[in-house]
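I'd like to ask you about the structure that follows.
A protein chain is absent from this complex, but the other protein chains hold their places.
Going in written order, the chains are labelled A and B, and every chain counts its residues from 1.
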Amino acid sequence: MGFGRYVLQRLLLVIPTLFGVTLIAFTLTYLLPGNPALVKAGALATPAHVAEIERRMGLDRPVPVQYWRYVTGLLHGDLGESSSTGRPVLEDFRQRIPATLELTLASLVVAVVIGIPLGVLSAVHRDTALDHLSRLLGVGGVAMPSFWTGLLLLYVFFYLLGVAPAPLGRIAADVTPPTRILGLYVVDALLTANATALVSSLHHLMLPALTLGFAVMAPLTRMVRATMLEILESDYVTAAWAAGLPRRRVIYGDALRNALIPVITLLGVIFGFLMAGNVVVEMVFAWPGLGHYAVTSLMTKDPGPIQSFVLFVAVMYVFVNLGVDLLYGLADPRIRLR
Amino acid sequence: MTDLLEVRDLTVHFDTEDGLVEAVDGVTFNVRSGEILGVVGESGSGKSVTALALLRLIRPPGRIVQGAVRFEGTDLVGLSEDEMRAVRGTRIAMVFQSPRTALNPVLPVGRQISRLFELHQGASRAEGRARTIGMLKLVGISEPERRARQYAHQLSGGMCQRVMIAMALATSPRLLLADEPTTGLDVSIAAQILELLRELGRRTGASILLITHDLGVVAEVCDRVAVMHAGQIVEVGTVRTIFARPLHPYTQALVRSIPRIDRDVTMEPIPGTVPSLLAPPPGCRYADRCPRVLDVCRRDRPALRAATPNHDVACHAVEVEDATARG
Partner (left out) sequence: MRWRRLTRNRLSFGALCVILAVTLTSLLAPWVAPYDPDNPDAEATLVSVSMRHPLGTDVYGRDQLSRVIHAGRVDLLVALSATAIALTLGSALGAGAGYRGGWVDQLVMRGVDAVMAFPAFILAMAITAALGNSIANVVAAIAITHVPIYTRLIRGEMLRVRETEYAEAARTVGNRPHQIVLYHLLPNCVPPLVVQATLAMGFAILTVAALSFIGLGIQPPQSEWGQMTAEGAGYVVSGEWWLVLFPGFAIMLTVLAFNLVGDTLRDLLDPRMRGVR
């Protein structure tokens, strides 16, 4: 079956890609300044002690062997240790993933809920004020660095208007976070009917989500608009009109349905933008997520977490793209059926 | 007998980035009840735009500048969009060229037909489906139940065209606009499609406006033919007359350029190209390519006049000839 082949192809491609990814990540870790054994042994260790630790860590083995140890370590969840927290990186990750996840999801919602309709309407009402506005936002948004957007929003909504909270984290200092079910404060607060926590966490999520959402929305809107415009010019849309279907129905039914399919592939790329933007936005708002962790570790001369973070993001990216490809294959009958 | 369709002075302009394109200029012709009228011309001569204009499907940057389109007595140009929508697909239907791209790739083809029954005839889902199967059989598609569930990319070009025809004839329109229905199809399939069109036209009593660049197609199925050049109609007449005694130099050149199998002729391509419709010349648009061009041709646009009953020509040279012949 054609589709089976398609799925198999995609799945098979994942393996060499992951191999390449781990290879790159390993190279970068290997290139890191400093001797990890030294870091582990401490500053006062004797050369003999350091050498002993080196041997135990396998740093004296040939490179391919080290790579093998690295990969097998990864598969066992060994991402190294953080010298600043003193804990395995994996544990630090586990603690901080929900924050990043919450920010990512919220930003995705903002981007999709505003961006896609905006792109569609912009294409349908081409060259009107709405279209010009959306194109301006699209072109401008792509050029605006996300940290700048975030800081400007902070200035306006926190300093000038006092509507937003200070960039100090996910929830007000005097509010207890909701009981942890998923780690997503907003969701957990909803699930435990915790009104104070819900309000506070939403309040704190507002600006970061808007910042990151806006950053990601710009390319999304542009591409949705372009796709929609192309489709509105197509023969089958004209044919549907010629057959007497009402204009509204043709646009929001036939045309939109076709336009949303390529948008699916976009979501994979959007995820990449989201992860990249996450790092910056987490720093601006002191949002205690993975990106924040990776960067602050680097500042304290703790190089491990950042490479693990990068590897983690890359692996996620690979699987997200795979998922997107498969979803696309299901959605488009031209691929699903032969 | 009033004609089914009377087009008078139809003019369509496009406001493009490069300027104003006068795509269709003062087009006048009739379509009689039950006949097949061919509209023939080179690419870019405005044939497709004319068809789209009849259905008021011209979208910005194009617009119908002037003209009247009387269909069964009503002027379509003056109708509101809602009223026009009632005409499309029910009284006038259109078949597009390149059938694969004219079908929605993500909807099963059967659905694209059955929903028209639901829309125009208030049929239920089941009724629509049943009538769709009937239509598919009518247009000669085997295994219609299976085919109806398939998508456009799973069907051959010929089958897609049959589906298009089924879609167009679903609600028994009085007029069918067929825009290059055989372009891109194998010769044998094309012949089948043409035969299908003629047969269905006869059976339902519908008239067909057949747009094509291929004179061979015209000779095959059409009763009368209108020749278009650079957005204007230059000659109208029965197929027999046009082929036997073409009057307009362009028509003559077209007829001459048909390769013949029964005798040796030198193939004579028509010199020059269609003039740009961006800033068309004031006089006759064929002047630069015409072997019989006169001074007046470059100044005044020739009007479409009856040379003989049922044979109209727009040409100064022909008029002059007639005048001298009459003494």
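As a convention for this text, contacts are C-beta pairs under 8 Å (C-beta built on N, C-alpha and C of every residue); 3 or more make two chains touch, one makes a residue touch a chain.
As the structure is a computational prediction, the values presented were derived from the model and not from experiment.
> Could you tell me which of the visible chains the hidden chain touches?
For the complete complex, the undisplayed chain touches A.
> Where the complex has a chain not shown, which of A:Val7, A:Leu130, A:Leu202 or A:Ala276 is the residue touching it?
Hidden-chain contact among the options goes to A:Ala276.
> Looking at A:Leu79, A:Leu103, A:Leu154 or A:Val175, which makes contact with the chain not pictured?
Residue touching the absent chain, from the options given: A:Leu154.
> So one chain is hidden, and I want to know which residue out of A:Val65, A:Val113, A:Val139 or A:Val163 touches that hidden chain in the complete assembly.
Going through A:Val65, A:Val113, A:Val139 or A:Val163 one by one, A:Val139 is the residue touching the chain not shown.
> In the full complex, which of A:Leu220, A:Val263 or A:Val310 touches the chain missing from this view?
The one listed residue touching the chain not shown is A:Val310.
> Pick out the residues on subunit A that sit against the missing chain.
Residues in contact with the chain left out: 13, 16-21, 23-25, 28-29, 31-33, 139-140, 142-148, 151-152, 154-155, 158-159, 166-167, 225-226, 229-230, 272-273, 275-276, 279-280, 283-284, 294-295, 298-299, 303, 306-307, 310, 313-314, 317-318.
We adopt the following convention: only the chains that are shown with their structure count from here on.
> For a test of understanding, state which residues of subunit B touch subunit A in their complex under the given definition.
Going through subunit B, the ones touching subunit A are 52, 55, 57, 81, 85-90, 93-94, 96, 98, 101-107, 115-116, 119-120, 150-151, 153-154, 164, 167-168.
> Show me the residue ranges of subunit A that touch subunit B in the complex, using the header's touch definition.
The contact residues of subunit A facing subunit B are 234-236, 238-247, 254, 257-258, 261, 332-334, 337-338.
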